[in-house]
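Of the protein chains in this complex, all but one are displayed in their positions.
Our next item is subunit A:
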Amino acid sequence: MSSEAVKKEFKFTFKTKSTVSTLTVPVPIPLLLTVKEFVGRLMCAHDLPCYVEEDLLQMLQLFVKDETAKHQNGNASVILKALEGAAHDKLGNIADQWTKSYTQECTGYTQEKKVPEGQEFTELYHKLIHSQTLEVLFHLEHTYSVAVQDVVVQRDKAIQKLQSKQSQEMERAVQNLDITHDDQHVNMLAARHFENMQRESQQWEMELKNLQEAQRQEFKQYIYQLANDTNNGEEGLVSQRIRAMSDSLPIQDTEEVVEEPAMNESFTINLGAQLKTSHNLRLMSMDVLDLCRHKPIRARGRLMPQPQRLQSAMSLYSNSLSALVLMVDDRVNSYTGIKKEFANICQQSTDFHFPDMDTQLRVIQQDAQKANLLRKERKMENGSADSTASDGSSGSDNGEMSSNLQTGDFYMTRHSNLSQVHLVFHLVSDDSIRDVEARNRHPVILALKNILKIAVQFDIYTITLPLFLVYEMYEEMTIAWCTRRAELVFKCVKGFMMEMPTSGGSDGGETRTIQFVVPKGISEELFTTLSTMLPQIFQQSRSLDLTQR
């Protein structure tokens, strides 16, 4: 028995002059229409005389009321029957389910409102960075980053020194092969070199980590102190101390490096048939990691905050985040390629808000395993229908689940110490994306859709992605290849943007920005081609013409 509607026979008898007519109709219970409407339809459909309408209405109202009550009683009785027959442990089970749904979903019933870890710190920081303490905080961060960079420079020097020492030794050994050294010696030497190198770098790594950990602790304390300090409006002792600390650093005027993209162009576009929403699009030719690097500028002895960096710091805990899409391989680590470069940038200063890159990646690896498990389960579900032929391909991950991801998956890392970026989407890609034939069903393209969806869900208002879906230039990337790829990405992104649900409510005012990055090396001519293609694919909003009237 279910709550679905049942049909009940309704009989209505009325007299016309001498003949007695009876109307019999099935009435769905519960009746979703009003009784009046039902009567109206009956009157028309059966051509009933108008003087019976009132009677019919009354009778039917009664009938529907009775039958509905019976239906509802029936429903409840079924449940009560089940209750009578239920064993005690089943009742306990149900009671537990209810308890769970109350304790997990309602504030009144959770044991105590547990304040999430670090929430207080988050709120304090957000408050301070939006006050006059901003400058002091900036000084503090700078002081710390100088210390970190010091270590990094020392590390790089030491490692370089060790490297050259080792290569000299090796050179000597190879030269003197068969004279003072034999093959075994050389092999041993190489092994020793490797060991030494590893030890050395581990030591540095350790030192860096300890330093950053100490800084992190100190930073937190400072935040709490600052919060007390500035309460009375005047700049307090703590602020002065921090200022003094950073001012005592050796002054080295750095040249003002403006890392503006080599070529860039912005557009405002409108989407939507009737109601238009406007979005900002930007096409830039640059090294994408320049969005992450930041160097504090010291000019004439004064610390000059980089405006983009300030903006990022201020919006860290806001509802307007910016993110970057990096293209990575399927392994969740930071050993090679752009992954390594990015990790190095992250290491340049301490992240005071989020765990360091390694820790974040470790957590992600665990989730990646879970994801693979899910994937396997899904495959099993689907596979049971079309035999087990596909088992062979996934044979490699038989034992424990691999933490390697698949093309089209992505993972996210959070950062507070980068120039213009809070979040990085690491989108897993492979060589197939270099194929000119990659179409709109390619997993990487589909992943863009998921990325945009996450962006809507988590208030990411600026997102940067590679227009060619690769950041490097390869020889197969001819002009034709580039324009074709750009067209594909533009069109797909447009489609995804139109599909995106508005997150509702007060969303209307804010516009989202999507930045398309092309490699630094492309020709001006190609860039122009791309920038004319963009407004053709997206509908550019009409600029307001003030000369009119």
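Basically, a residue touches a chain if its C-beta (ideal position, glycine included) is under 8 Å from a C-beta of that chain, and two chains touch if they have at least 3 such contacts; residues count from 1.
Here is the rule we use: contacts and distances are computed from a predicted model.
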Chain not displayed: protein name in its UniProt record ("E2 ubiquitin-conjugating enzyme", "Protein AF-9 homolog", "TBC domain-containing protein kinase-like protein" or "SAGA complex subunit Ngg1"): "TBC domain-containing protein kinase-like protein"
Contact partner of the left-out chain, one of A:Val20, A:Ile79 or A:Ile179: A:Ile79
Per the touch definition above, residue among A:Tyr51, A:Tyr224 or A:Phe458 touching the missing chain: A:Phe458
Touch residues of subunit A, complete complex, unshown partner: 2-3, 30, 33-34, 36-37, 39-41, 43-45, 69, 72-73, 75-80, 82-84, 86, 91-92, 94-103, 105-110, 113-114, 116, 118-119, 122, 126, 270, 272, 274-276, 316-319, 321, 363-364, 367-368, 370-371, 374-375, 378, 405-412, 414, 422-423, 443, 446-447, 450-451, 453-454, 457-460, 499, 501-507, 539, 541-542, 545, 548
